[in-house]
Structure formats: C-alpha cells, structure tokens
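In this view, the complex is presented without one of its protein chains, the others remaining in place.
Up next is chain A:
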Amino acid sequence: MAKDASPVPGLAFPRETFAKLTPAPFLHAHLKQAKPVRPSGRAVGDFREPTINIGSLSHSNGSAVVRLGDTAVVCGVRAEILLASDIPSPPKEDLSESQMLENLGLIVPNVELSTGCSPNHLPGNAPGTQAQALSYRLSSLLYSSEMLRPQDLRIEYTTPQTDDDLPDQGPQVVTKAYWTLYIDILCIALDGNAYDAAWIAVIAALQDCKLPKAWWDQDREMVLCSPLASEASKLHLRDVPIPATFAIFSTLSPLKQRSEADHWVMADPDEFEAALCAEMVTMVVRTGAGINDSIVRIEKHGGGMVGRTAMKECFGMALARAKNIRRVLQID
C-alpha cells in the first residue's frame, strides 16, 4: 500500500447528507438532546413570526402577502355582485343569518399550490388533494366561525311609500343583491404549515377589504356602485379565530414496545418536519379582550400520541400564538 495515501475519511457525513439520507434519525438526533432543538434552530414550541404586508395588489378589493419563515402566501379578495333575482332557489326566511351566507355560498376561497412553490406540487397542474383539502378547510372555517356579518354583504333597497300602502306600515326593505367574496390564495413558496399562513393571509386581506358603496337603482333596475374611494366601507370581522398547527414526531414503530416510544410536539412544522410526522393537530381558538377563551375547531388525525394532557398543552400554546397573531394583525 502506498504510504502517502490520504488519511481514511472518517465515517461522518456533513449535516445535509445526513438529513437527506436518513431524515427521521436526523430529526430524532436533534430532538433527543437534553434541550431539544429542531433542525431549523427553533425550540419545539417556537412558532415562526409572520411578516404581513397588506394592500399590495391594486386591483383587488383587499389583499395581503404573508410570510411565515419560508412559506409565503398571497391572498386577494375580489367582491362581485350577486343579484337576488339570479338566485335559483332563494333561501327561506326562517334561516338564521349565518346559515344564509353558507346557503348562498357568498364566500368562495380557493387555494392554488401549483405555482412551483415546492417540488411536491408541479406548476400548472390541476389542484391536487392537498390544495383541495386546504380550500375546503378554509371555507369550512370561514363559514362556521361566523366571522363575517351578513348585513355587510347585503345590498338593500327601501321601497318608497305609495298611496296604496297602509299608513301605519313602515317602509319596506328588500335585499336586491349580495356581495360575493372570491378569496384567492396563491402559495408562492411552501415550507410547511400552509393552513396557518393561508388563514392569516385571509384575515389580513379581509381586514383590508373595502366594498364600494352600492345601491339599487329602481329606474334602471340594476345595482350601481360609487367610484369614490371615500364612500367605500370596510368589512367588520367578529371574534377572529386563529389557528395553530402542531406536528408530532414519534419514535413509535410496530417493531417496538408501545411504552418505549418517545414523542415531541413541534409547533408550526416546516415541510421537512411535517413529512416525517404521522400525526398533526390543528387547533383554532378564539381569544382576546372581551372574548372568553374558546375552541372553534380541532383537527387531529393519525398517530395516537396526543391524548388529553398533550391537547391541553396544545391549547395553551395555541392561545399564546393567537394573542401574538392578533397583535401583529392589530386586532386588539
């Protein structure tokens, strides 16, 4: 053997190689330290701070760009008029206000992931399962949280008094049209937790959303809008709920005793972490001044590591996160 051969390289990989070759042991090695640190340098309970920029799209009624670490989402709200006469089966009178929005479908969110935001979503493709599921979860939360007031989306007309009317009867108010909000969410970079980022973007865009003054013109039998920006009105959002997503990494495997398994609850997972976790928890909470802390939605599937105690911890973290996000969004 040649004596001047270079020393045998050690059996050590650079960090990136380790992460690529065996992602799960790589994450485990980070988490099993005395003070667990995630590969991104965050502690397990750390969320990524959002950066929010509102009103960047000039042609939409409201818009926002939200950045959460390496996840970036653009949201635009476009308001269109739906004439009451065009509704094939108008909602019945006895329907509650909130169900009316849902029945008419006045809020239409759509998530687009096929923008080249991540290698898992080829650009230009039809929306995949993840994008469709995301759209549906957002729409479900928009309706079930009853955040938008139905009266903000109504275009009403007060019929003038005629001689035929009974004198003691007040003027009659008829809803001639509704505003429909098309909420388009484009994910321009995806590094995990698209749901939280998308929801923050939706809230910021809705806060920014201005509807022009609209009225029914009886002579022309159509809805007219005022071009004056000064007459436009903002939407009023009630008790905005804020989501927090957690991913649970566990060492449980079918080849091991259940009691030997360890697990870590990681807040706001990035793509690398989310891909290694079978269990995800999303908790949507309401908090803030004058609001009792409550849960609006829990979505948890897979795994089996999160029981009642872990859920309680998640609730605590979700509340703290919600307070922080409300501050950033300037709700309180």
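Observations, loosely collected:
The rule is short, and it goes like this: a residue touches a chain if its C-beta (ideal position, glycine included) is under 8 Å from a C-beta of that chain, and two chains touch if they have at least 3 such contacts; residues count from 1.
The working rule: contacts and distances are computed from a predicted model.
Name of the non-displayed chain as stated in its UniProt record, restricted to "Nucleoporin Nup43", "Cyclin-H1-1", "Mitochondrial distribution and morphology protein 10" or "Exoribonuclease phosphorolytic domain-containing protein": "Exoribonuclease phosphorolytic domain-containing protein". Within the complete assembly, A:143 is the residue of A:143, A:179 or A:264 that touches the hidden chain. The residue from A:17, A:125, A:233 or A:294 that touches the chain not shown here is A:294. The residue from A:14, A:41, A:254 or A:290 that touches the chain not shown here is A:254.
Not every partner is drawn; the one left out touches chain A at residues 99, 102, 129-130, 132-133, 135-137, 139-140, 143-144, 253-255, 258, 278-280, 286, 292-308, 311-312, 315.
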